[in-house]
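Every protein chain but one is kept in place in this view of the complex.
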Amino acid sequence: MRWIARGITPIALIVLAFGLMWMPNTILAQDMATGVAGEAVEVVDAVADAVVGEPQQPEAQTAPATPIDATFMINNLWIMIAGMLVFIMHLGFATLETGLTRAKNTVNILFKNSMIVCIGILTYALIGFNLMYPGFGDTSLNLIPGWLDLSAIPGFITVDAKDLATQMGPDYNPGYTWYTDFFFQAMFAATCCTIVSGAVAERVKLSSFLIFATLFVSIAYPITGSWKWGTGWLDALGFYDFAGSTIVHSVGGWAALVMVILLGPRLGKYNADGSSNAIPGHSLTLAAIGVFLLWFGWFGFNGGSVLSADPGLVSLVLVTTSLAAAAGGVAAALVSWFAASKPDLSMALNGILAGLVGITAGADQMAIWESVVIGGIAGVLVYFAVIAFDRVLKIDDPVGATSVHLVCGIWGTLAVGIFGAKAGMAQFGYQLAGVAAMGAFTVAFTLVVGLALKATLGLRVSDEEQIEGLDLGEHDMAAYPDYQQTTIKSYQLREA
Amino acid sequence: MRWIARGITPIALIVLAFGLMWMPNTILAQDMATGVAGEAVEVVDAVADAVVGEPQQPEAQTAPATPIDATFMINNLWIMIAGMLVFIMHLGFATLETGLTRAKNTVNILFKNSMIVCIGILTYALIGFNLMYPGFGDTSLNLIPGWLDLSAIPGFITVDAKDLATQMGPDYNPGYTWYTDFFFQAMFAATCCTIVSGAVAERVKLSSFLIFATLFVSIAYPITGSWKWGTGWLDALGFYDFAGSTIVHSVGGWAALVMVILLGPRLGKYNADGSSNAIPGHSLTLAAIGVFLLWFGWFGFNGGSVLSADPGLVSLVLVTTSLAAAAGGVAAALVSWFAASKPDLSMALNGILAGLVGITAGADQMAIWESVVIGGIAGVLVYFAVIAFDRVLKIDDPVGATSVHLVCGIWGTLAVGIFGAKAGMAQFGYQLAGVAAMGAFTVAFTLVVGLALKATLGLRVSDEEQIEGLDLGEHDMAAYPDYQQTTIKSYQLREA
Amino acid sequence: MRWIARGITPIALIVLAFGLMWMPNTILAQDMATGVAGEAVEVVDAVADAVVGEPQQPEAQTAPATPIDATFMINNLWIMIAGMLVFIMHLGFATLETGLTRAKNTVNILFKNSMIVCIGILTYALIGFNLMYPGFGDTSLNLIPGWLDLSAIPGFITVDAKDLATQMGPDYNPGYTWYTDFFFQAMFAATCCTIVSGAVAERVKLSSFLIFATLFVSIAYPITGSWKWGTGWLDALGFYDFAGSTIVHSVGGWAALVMVILLGPRLGKYNADGSSNAIPGHSLTLAAIGVFLLWFGWFGFNGGSVLSADPGLVSLVLVTTSLAAAAGGVAAALVSWFAASKPDLSMALNGILAGLVGITAGADQMAIWESVVIGGIAGVLVYFAVIAFDRVLKIDDPVGATSVHLVCGIWGTLAVGIFGAKAGMAQFGYQLAGVAAMGAFTVAFTLVVGLALKATLGLRVSDEEQIEGLDLGEHDMAAYPDYQQTTIKSYQLREA
Amino acid sequence: MHMIEAVIKPAALGSLKKRLAELGILGMTALECKGYGKQRGHTERYRGARMDVGFVPKILLKIAVKSDDLDKTIEAITEAACTGKVGDGKLFVYELSRVIRVRTGEKDNDAL
Amino acid sequence: MHMIEAVIKPAALGSLKKRLAELGILGMTALECKGYGKQRGHTERYRGARMDVGFVPKILLKIAVKSDDLDKTIEAITEAACTGKVGDGKLFVYELSRVIRVRTGEKDNDAL
Partner (left out) sequence: MHMIEAVIKPAALGSLKKRLAELGILGMTALECKGYGKQRGHTERYRGARMDVGFVPKILLKIAVKSDDLDKTIEAITEAACTGKVGDGKLFVYELSRVIRVRTGEKDNDAL
């Protein structure tokens, strides 16, 4: 009976989703298998037969029937590679979050992060992609034009009336095919959930979190995203967010903030007198690996957001991204060196991420020196944000997701109104509007879902489970059974 | 004297191989250095002088003499990048296998995995590549046409009569140069050996394993591979295996299965009453890192198997690959959640790999929903396969290689006859024929080599060495000398 | 007061650098924001508006105003990706160095490696890039033509008179934009510093090291680099170094050697009788991860040094690079197997790196068999070099940086005179000249800076801090607080 | 002089240390250990298999006290470590014949 | 009451625990330790250098027993842990002056 209470809801939900995904499509799918995919496959065969099997038989070469435009191929190739780079960010998040939390919760964190990617991709195919980029389908579902457009939902990704041929070539978009578009955007989508995952780590109930994550990635993120990237009302207003300082990062940060408040701090985090204990993560090596991988993936996150392989723009974006990250890292390291007399690696790493988040909204708008300034300020901001959240606001965020993604996401979005080609009071206003609107929606959504979960399944594991670790409580597993763990530490002194 | 018994055979073999590789070629090589490579280098110089040294001197630019077709450049670039991605899969395998085994065998596993890559690339250059893609050379060595064609072996990769110029441009192949072809295929080749490496971990004798791996990657894999990808008899028959569900994965899985049976289970794995003990790996974090890296690399494994940068096809393959992986992960997680009341991370990770292996044979043939179904079924299959191998068949496979690569490799290959554009009874028959033929050959080959090794060097380390760990036994090293290992665990209870 | 002695100097230096970087540019920058960047942004907008927001609105597509040459786009794309691959080498170095040192110094090593990347990119933008590739600017600063040309320093990367438009298209260079050029070269620059970082690990004072690293990467590396890649006197002479066996690796190796000698060995490394103790690193898994990532990144390091996506050349380079790495790994493994009766993983890993360093100077000049020979010899060399440095010369280099980068860097550079299309006595002489000239400059520079630091801040932490670990001494942090460390080891026996 | 060896739950260490400090006992040595007793271990899972983990992580605390302090120390430990749940642990007390402080060579009660 | 401290080979823990359970002894505390004795350590290698590792991983098992149970417990441990090879380990026995169960405050024999 116990697992029913714990497990049935997420399972039911996911099974339902799978069902929804297939049922309306099975009939259409039959056509597709012989139609849509069949067409694709004919092309495949033409190319593949010519190319695959006979590398040693030059005489067999036949060029693909219709020569595809080289520029289109390059653009498409870059966006696909960018999508892969964004994918590797999920490994970055997984190692970062694992490293910054305790060994006894490792299995739980890895499970959450693996599942978020899987669920994110599946639900984005099922509903998110079409919800975020509307414009087709039943206009009667265009409930509040520009604000809430459900018209694309009924059509699953490949089963609408659109001719696949047009989706696969430059007629769909000068930059990439429909599949490439989905691939790149789906990898983005899961990112915002992962941000929440880190903030709620070490005490959230697995089943509740997975339900929240599924709803967040399939509904909330696409709706706010569509306001700008789906050419919605914020886009019309003039709001600018190049690669998602707000659409991805501050949105994820807001959700993280609300969930953290609903959840409460980890056991032993705050003392009776209100003072705060540090609860160090179990491997700064893993954390550093995560930050390097995130930086690496960010080349695709920002560079791919050019949505073409335009040499000037993409290379500019790579340079501004790198300089902002570097400036953020150095700034946070120096601030911690000054403020605490010794340089703090965890802060330097956060500073790099802060710089990356900060430049994301305007990576294509900034000159070199501006990217350094934006990144540097983000690095300083993140230092004080971590301390403010931790000690003043008593927000217990084990990995600093709110400081990095929320605070620096807002900063980066506003910076587009301060620096770069778009700088100006009006633009600053648009940016503020975008931050506020998306923030408000996300906070409201998260509050509703979070409170509903709290009232039903519960959000928080028991205190016993927290002490024992979520790996045992939620998974009956241990991540590192061969190493002797040590429980004799300092902060136990204060846990009393 | 002891190392002679242990070490001399692999060394002799490898030295012999190196000798063979160089001796017949040294004379020809002289020509090459000034001829073949010389030609290459002239082009290099033309480009490099124009490009490298003088980024600040635009006036010095001279375009390469012969402008190369842009489409060819793009195709070639993608296949090169895909090869790099396949390379990183070896890191994925290394971390996955390391994570799923005990800390005391870590050095051994890392050594095996590093050496497999090195040996795989070297022997593939020496013999494998030409054996797999025959069609040139001495037709008298075409022993059984379509089945066993050794004609290409005498010519080492760069020293045959072929004109390099034709090998470097679209005349060789519309997709890539000869070097690119070799690079991509060589990275593939080592993969099948790595599958065996995981299954035999924690008790196989290093020297015997390295001999087996060398023979397997340089002889067995290219022969079965050539039946399809070398345009052999299975290709003629109609067998379809897009990126190697069978040619790479089930072949590796069969070899793993035979070796595991020859080797026997690890000490303490099975009790007197036949019941099975779990022997947990030492780091689920490493295992998760491995799975993410494998997924990342699979974009190149499947995406590169299009053998061109065709926008529609490659992006379709990336999407089907991702959705199958996601479905496999979710399915395995849910099954374990239902079956064992708590979700099992090791199973969820296996499920992701299962989905990837499953979609590999038909990644270019499936519609979105079909890739979800194939991946989902693979995720369920892998769960029950792990349990069946472990508890019913008493096959001790520490990393689940047989479940993931053999079972799901077969499933994926057959799925091409059930789903997608090629679905049909006839195709299903061809798929079955391919699976059976390659399986039979691989089992026979592995049995012969395995039994020969067992009778001579021995396959298995001593029980003392197993208890102490192969790191000390085979390498006199410890992987983690700074951490206190813990030996006080549960399953010792049952080892008695 | 204590932190002043420790921390103020590097801070002052970096703050100064930041100041220098911004001050002269702020006024110009205003123009830039509306001018240079503004222009860039107009193009961005044109493309982005057409592409980003409206994936579902095919009618909105407007191709970029000026269609960009496809070949240029491909070349540029490859160099950008190669830059990303070089970036990931920094993660490779970080994990390799962390793995090969003790757990108590992990935070310090990760901090150094993170900061080197950040500082390297920032200073390379500030001064290094222009110092390395001179040719513009105030000719009065061309102090010793071809030897020391400071003319480019006054102009920070984006603020000179050059028209951005020409920098962003094929007019700047047939291979890539100015930003791409900077991105790729900046990622290279930090590499040489990282080499030093590993060699001085576990006893160097953080502040002193950071000052040294900043000066080295911003001054010394660009000066020697400009002699060849900046079309300086060594280039004119005929010296050839394709991707930096000398310009990056042996230069880094010389600096490492000098610093190690100035620093002295770690406590407990050498006994009173002159014999040497092994001080094992804390995770061979991390070391192996590092080597795989470095190999992966080397595809960009060498492959990108073609400076175009030329299919024949880049694929040739990928193949020679892989075969040299493989041969180095196998050779070092076999030598250690023969010499010590059991195969040594740490040596096999070093052998892979040795092969990579060895092939770097002539990766585009060698035939397949030559790359195998060069890599194999490098693998043998590195084995004996490690032992010679450690036991004969009493150079305490925890990660073997001098053996890998200095010895094999020299070997690889000289190999261009022995093998490949350029082989010949004259070329051998040029190579020797290049090695000697860059070595002499680097040794002199490092001696001056190193002695100055030794006399002022000091180079070495106190013995107490060494025993306690630099993580506590320099950072007040512990990398792995959840694991019980073990201090009961063998070599303590000899520390007495 | 007596040595008290207390096997306690890891979570009790903080309060226990505080409590002992109040008593003026400022020296102790702690070791990671694993206990087996009435408190049953848990079940772990791995790749579909279950396994019973008999041992539970505990801390073994060694506190040498003057014989006069023995009773009050025992009392303090018992109170601070007691949650009333199975697995709270045990105290083992034995006599010490000598105590020496390495640094000064002080002996017995002077060394405590 | 006596405390038996047994230094044993890690591989012997399983059978030993089972054997003690048969005797009705269900409480014990285990610690990771490293032993130095007649069983010589091994040689390790690292980057071409050799080093002698003197200490061998062992388990230190602490079992408090009623004095009546002492002999049979010792016998049981000796049998279960003995492989006849150097390094099988040693048993050290000392008297306990007190035993207290934290949870209940039970004392001495009642606490065992």
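Read from first to last, the chains carry the letters A, B, C, D and E; within each, the first residue is number 1.
Everything that follows uses one rule, which is that a residue touches a chain if its C-beta (ideal position, glycine included) is under 8 Å from a C-beta of that chain, and two chains touch if they have at least 3 such contacts.
Predicted model only: the values in this text are computed from it and were never measured.
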item	value
Left-out chain, listing which of the shown chains it touches	A, C, D, E
Among A:400, A:417 or A:439, the residue in touch with the chain that has been omitted	A:400
Of A:101, A:245, A:277 or A:371, the one touching the omitted chain in the full complex	A:277
Hidden partner interface residues of subunit D, rising order	3, 17, 26-32, 62, 64, 94-103, 105, 111
Interface residues of subunit E (partner: the chain not displayed)	2, 5-8, 31-38, 54-55, 58, 60, 74, 77-78, 81-95
In subunit C, positions touching the absent partner	467, 472, 475-478, 481, 484-488, 491-496
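As a working rule, only the chains that are shown with their structure count from here on.
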item	value
Steps needed, at minimum, to go from subunit C to subunit D via contacts	2
Cα-centroid distance, subunit B relative to subunit C, in whole angstrom	31
Euclidean distance of C-alpha centroids - subunit D vs subunit E, Å	18
Overlap residues in subunit E, where contacts from two or more other chains coincide	17, 30, 32, 44-46, 50
Touching two or more other chains - residue numbers and ranges from subunit C	70, 74, 77, 81, 178, 280-281, 283, 340, 342, 344, 346, 480, 483-486, 489
